[in-house]
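The complex appears here without one of its protein chains, the remainder shown in place.
Letters are used for the chains, namely A and B, taken in the order the chains are written, and counting of residues starts over at 1 for each.
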Amino acid sequence: MTLTKTLAGLAAGTLLSTTAAFAQAYPERQITMVVPFSAGGPTDTVGRLIAERMSADLGQQIIVENVGGAGGTLGAGQVAGAEADGYTILLHHIGMATSPTLYRNLAFNPLEAFEYVGLVTEVPMTIVARKDLEPTDFPGLVAYVKENADTITMANAGIGAASHLCGMLFMQALDAPIVTVPYKGTGPAMTELLGGQIDLMCDQTTNTTEQIKGGTIKAYAVTTPARLAVFPDLPTVSEGGMPGMEVSVWHGLYAPKGTPADVVERLSASLQSALADPGIAEKLGELGTAPSPAADATPAGLKAKLEAEIARWKPVIETAGVYAD
Amino acid sequence: MKITSIDRADAASGILFLLFGLFFGSQSLGLELGTAFRMGPGFFPLILSGVLMCFGLLVLFNAFKTDQPGDMGSFAWRGLLFILPAPIFFGLTVRGLGFVPAIFLTTVIAGLASLKMRPHWAILLAIAVTIFSTLVFSYALGLPFRRFGPWLSF
Partner (left out) sequence: MDLISNLGLGFATAASPENLLFCLIGVILGTLIGVLPGIGATATIAMLLPITFQLEPVSSLIMLAGIYYGAQYGGSTTAILINMPGESSSAVTAIDGYQMARRGKAGTALAVAALGSFFAGTVATLLVALFAPPLTVIALKFGAAEYFSLMVLGLVSAIALAHGSILKALAMVVLGLLLGLVGTDIYTGTPRFTLGITEYADGLNFVALAVGVFGIAEILRNLEGEQDRTVLGTNLGGLFPTREDLKQMVAPMVRGTALGSILGILPGGGAVLASFASYTMEKRLSDRPQDFGQGAIAGVAGPESANNAGAQTSFIPLLTLGIPANPVMALMVGAMIIQGIVPGPNVATEQPALFWGIIASMWIGNLMLVVLNLPLIGLWVRLLKVPYHVLFPIIMAFCSIGVYSVNSNVYDLFAVAFFGLLGYALIKLRCEPAPLLLGFVLGPMLEENLRRAMILGRGDPSIFVTRPISAVLLALTVGVLVVVLLPSIRKKRDEVFVEAD
């Protein structure tokens, strides 16, 4: 019977310790960062990188919870409905801006369900092809695609994926109905591109940098306004004659609507200090991206970005006529 | 042809396959079928549903031709009553009550499925399981579970 008593005592002890002391300064317990994609993916990686640095700054552990599914809308929806106490935050990417158009029955309104903490990073994209595709430069590619529109194939990682969004822009800019081939994620798509089974893809530098460096695929352009430090010889889309095709996979940090202003401020300050860390800059640099400047890693910066992006993608998606619901 | 007896297990599985085939088939009809070049989301499942219904019919048909009817044996009614709700209960409460109470009650519920398990032993076992899994999953592995959820904030 002594064992029973000990066990019961232990259980009671745990119960007591968690309900003790409430009125301390934020944060006084661990924070959950929901990443609405599976563990190991590019967004998860970004999330874990900043979670680690922000934990150090806040003095409380931030743990990453992966709530994957339905293009990130499940995890986002979960945070939208979570307690607005600052202990549940959300890291989401460009999908936050495309979801209201892609998902016509979305359970929450991205513009109204969240407080903004700040912009985290903007990952550039590259237009790449199998290594033996004929054209040698971007204008050449454009001409080639227009000429062979019915035989060219373009891969993407499924509806709403960054590669899909970028592909839509590319096709609308070219006004050529290329045959698109969806894959389940970028990994399989990249494999088939390496094997020469498909011709084109537009993907984040996270996935393409090493392949381009290794010469296993051919890069034609980057989708940023300026050239990238990693690929000084790779022209931008504007240089290649396709202005307006700039696209980046931006990541933002959110908290549920109604989270106290001082808590949001604290989180935002913490995000800025994490992004200012040279270690973070270095790791993001290896992925071909960079931390967002301090001015953008603010509630106002993220709000402006989200509003602009929702407005930008609505017509693109509606023109293409693809929906994910 | 003489029908000696019916294999009830086979007949039931035939019907089960037919029902599943009907469910998936009817749902597929509401989906786009597409063309051979660009197959729609309904194309492949519709074919599969048709195949499944054919198999179901064949199984059902064969059930009437058997010589030795199968015996289905007894059913674990008590088990069904307590085992199946256990994960459902965990799912419904893990966020609200929190990990610790949810796993405790889940284990108690599952424990009651056996006649051999007296209630106080079930509770004792549940306490042990709760302590073990809280230590392992929540503390050691740092899984993002809230130990005590918002329903218990007092």
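The definition used in the following text is that a residue touches a chain if its C-beta (ideal position, glycine included) is under 8 Å from a C-beta of that chain, and two chains touch if they have at least 3 such contacts.
Here the structure is a predicted model, which means the values were calculated and not measured.
Although it is not drawn here, the omitted chain touches the following shown chains in the complete assembly: A, B.
Note that of A:153, A:172, A:238 or A:273, the residue touching the chain absent from this view is A:153.
One chain is missing from the display, and on chain B it is touched by residues 1, 9-10, 12-13, 16-17, 20, 23-24, 27-28, 31-32, 35-45, 48-49, 51-52, 55-56, 58-59, 62, 70, 72-76, 78-80, 83-88, 90-92, 94-95, 103, 106-108, 110-111, 113-117, 122, 125-126, 129, 133, 137, 141-144.
Residue-level contact of chain A with the missing chain is found at 38-42, 44-45, 48-49, 52, 63-70, 73-74, 77, 102, 107, 153, 158-160, 179, 181-185, 187-188, 190-192, 194-198, 206, 209-211, 213-216, 282-283, 286-287, 322-325.
FYI, only the chains that are shown with their structure count from here on.
Centre-to-centre separation of chain A and chain B, using mean CA positions: 35 Å. Chain contact summary for the complex, chain B toward chain A: residues 100, 124, 127-128, 130-131, 134, 142, 144, 147-148, 150, 153-154. Taken in their complex, chain A has these residues touching chain B: 4, 7-8, 10-11, 14-15, 18-19, 32, 61, 63-65, 83.
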